[in-house]
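Only a single protein chain was left out; the remaining protein chains are all shown in position.
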Amino acid sequence: MSSQDHHEESFISKYIFSQDHKWIGIQYGITSLVFLLFGFTLMMVMRWQLAYPDTVIPFVGWMFEDGMLSPDMYNSFGAMHGTIMIFLGVVPMVVGAFGNYLVPLQIGAPDMAFPKLNMASYWTYLAGGVIMVYSFFVPGGAANSGWTSYPPLADIATTGQTIWLFGMVFLITSSLLGSMNIIVTIVQLRAEGLTWGRLPFFVWAQFVTSFLLVLAFPPLEAAGVLQLMDRLAGTSFFLPSGLVVGGEILNVSGGGSPLLWQHLFWFLAHPEVYVLILPAMGVVAEIIANNTRKPLWGYKSIVFASVWLGFMSFIVWAHHMFITGMGQGMSLFFQTTTMIISIPSVIILSALFITLWGGKIRFNTPMLFALAFLPMFGIGGLTGLPLGLAPTDIHLHDTYYVIGHFHYVVAPGTIFAIFAGIYFWFPKITGKKLNEGLGKIHFFFSLIFINGVFMPMFIQGLAGVSRRLADGGVSYAHAAGVLEWNEFMSMSAWLLGVAQIPFIINFFMTIFKKVDGVADPNPWQSTTIEWTDTTSPPLGHGNFEIAPVVHRGPYEYSVEGASEDFIPQTKK
Amino acid sequence: MQIPYNEELRPDTGLYNAKLGIWIFLASEIMLFGGLFSAYIMLRVGAPVWPPLGTAQLNIPMATFNTVVLITSSVTMVMAWASLKMNNFGKFKMYMGLTLLFSAMFLVVKYFEYSAKLSHGFTPAHDTFLAIYYTMTGLHVIHIIAGMIVNGYLWMPGSKMWKSNPERFTNRIEVAGLYWHFVDLVWIFLFPSLYLL
Partner (left out) sequence: MSHDDIQHHVKTYIKVFIALMFLTLLTVGASYIDFDISPQFRSGAIFVGLAIASFKGYMVASEFMHLNNEKKMIYWVLGLTVFFFIFCLSIPVLWEANLMGDTNFEQSPPKIEGGHH
């Protein structure tokens, strides 16, 4: 080891502009938790409006004129909820935080391949976040054309949209830097003996995810530039000739196409949904293998399925556009690819289910969240199938059914996996396990209420209630029969918020808890390198005393004849 | 913290880190320009006539000159790298300087092209052809400027590394070169797509 390792660092270079992947991971984690909470709060406010239209909102009503959200404000909140949750919450959490913290440790690397870029990636992310939040305070409020920002609406929307686009440029740049780094790290810095076939599935998931980010984000960046040109330079990339706005023909050259945006947007955004789910699958797989004390069933097929999933995710995007009047041939093509892409998801899910079979399952909090992930993601995936077929999608498109579908995959899906991961790796970071009792309270109430929020959406959606209605559908006759669910869903959402309080208490209580002695470096009796070969947590500068050498696969649990029920990857 | 494979090659991949890094970055750049070319094609096939009636006539001689300039700068760039490989730091300085000179020349010509068009009222808002013309060439110009900043750094202050760590410095020049050739390559496609066809 070089002598630099031991020299004292200033507070700023250690904690603020840190280049240590572990600390950057923690920075990412804390920032994205704050954004997740913020995005969730926006939604809790919106749900008041849906449950009790035309009444003053409690607690936060004073911030708004008349104490209520105007329809424009409602749209703003909705657009920003989506943007914040996806681009500022979940992606930075699963890639920025989990990827950064765990990938180098799991592959036995001293750090990321490019520590300076890693730092830059966090700071561009934060800048993007600040820009997005700032947009709430400009005239006309934040962006209000949906997280999808479809033109022509987005082209002629208020200033908030311009800021949204600038914010996105930062977020995209940050993702690109981060994912480049992860790919190079995995390819170049694997420990000796850690062949591709011995990588923990989590690392594979990060690898595929990073490729998705590198290749899918740039077309959206291109589209963002075009939309900025439309808004700032008066071009007509997305504006057709003779567009009428407010009864008058818009004074632009025209000749553009709103569909162009949809293509470029979904070319990113479908792979993006797999960016949201693949790392979550990785987290869940690690936890399930560890807590069933069994090897993952069908490791090779899971890895293959995730690569296949990543590949296919680039050629399904137009299933978001079935009602744009596409030709039969195109529609056929995209329906087929969509049906094909559900196969690898099923393979992964089935393999995880089969892994449970005959295991000596330990029902600790991380495992509970991981177990709940399986059926919840299953519901999300299965409800996607009718959306992937044009005849059914034509009825379901833009209804609450779609909202139900994707929230099942991202909320009780990915968010649960994130919680599982936080409970699981918390002792790695702090040396202390989170409290199990509070953890279980957090889990069971979250599980109940989250279903209370999203299950009725299928009912409303099947009845034809549209998404993005500021009054929740009161003005539509066909919605009348299912409107009573609005109050139920809103109640569930607020209770879901309350159910997060035990987590927050647990989080701070554990951090400030004093424990004597040296922390157990491997409290879950795990096989992978991050638990077995590092110095005790909390880790200082530098990951390993001696560079680890790997001798076996990642999941050697309950091997017959072994002295313990797990054999570390680095054991000869 | 010493990160391995910054100068030496990793045996099983045969690469040093930055080499893989730059190629992945270029892959993302390919997709960025891919998105723009896709937009170009969509506007073009969707238009009744292309280029639209009444649009500006772009200046082919100027663009041809610029193509020559940019290709030349690519050659000097690769020669700069080859000079380092042959241990000739003086020649490296000369070729890198030439590369910067040619890049600046490209920008000057581009400036005259833009201002000639703008002064006649041919703004991006005029029609979709000009819109995509300004956007694509503008983004390309930003890439040129970014490349000049990197090359300028490696030419002057950054070249100190040649003394302390020649291996790594040569790698840096190779990586900067890969980026620069890519920028050249994009122009090779932009030139016919926007000016000639």
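To keep things simple, chains are lettered A and B as they appear, and every chain counts its residues starting from 1.
As a convention for this text, a contact is a pair of C-beta atoms (placed from the backbone, for glycine too) under 8 Å apart; a residue touches a chain by one contact, two chains touch by 3 or more.
The structure displayed is predicted, hence computed values, not measured ones.
Which of B:Y5, B:Y134 or B:F191 touches the hidden chain is settled by the complete complex: it is B:F191. Although one chain is hidden here, its contacts on subunit A can still be listed: residues 187, 211, 215, 219, 259-260, 263, 267, 311, 314-315, 318, 325-330. Within the entire complex, the positions of subunit B that touch the omitted partner chain are 13-15, 19-20, 23-24, 27, 30-31, 34-35, 37-38, 41-42, 45-46, 60, 64, 67-68, 71-72, 74-75, 77-79, 82, 85-86, 177-178, 181-182, 184-185, 188-189, 191-193, 196-197.
The definition used in the following text is that only the chains that are shown with their structure count from here on.
Only residues 1-2, 4-5, 20, 110-111, 113-115, 176, 180-181, 183-184, 187-189, 214-223, 225-226, 229, 233-237, 252-253, 255-257, 259-260, 263-264, 267, 541-542 of subunit A touch subunit B when the two sit together in their complex. On subunit B, the positions that touch subunit A within their shared complex are 1-5, 10, 13, 15, 17-18, 20-21, 24-25, 27-29, 31-36, 38-39, 42-43, 46-47, 52, 123-128, 131-132, 134-135, 139.
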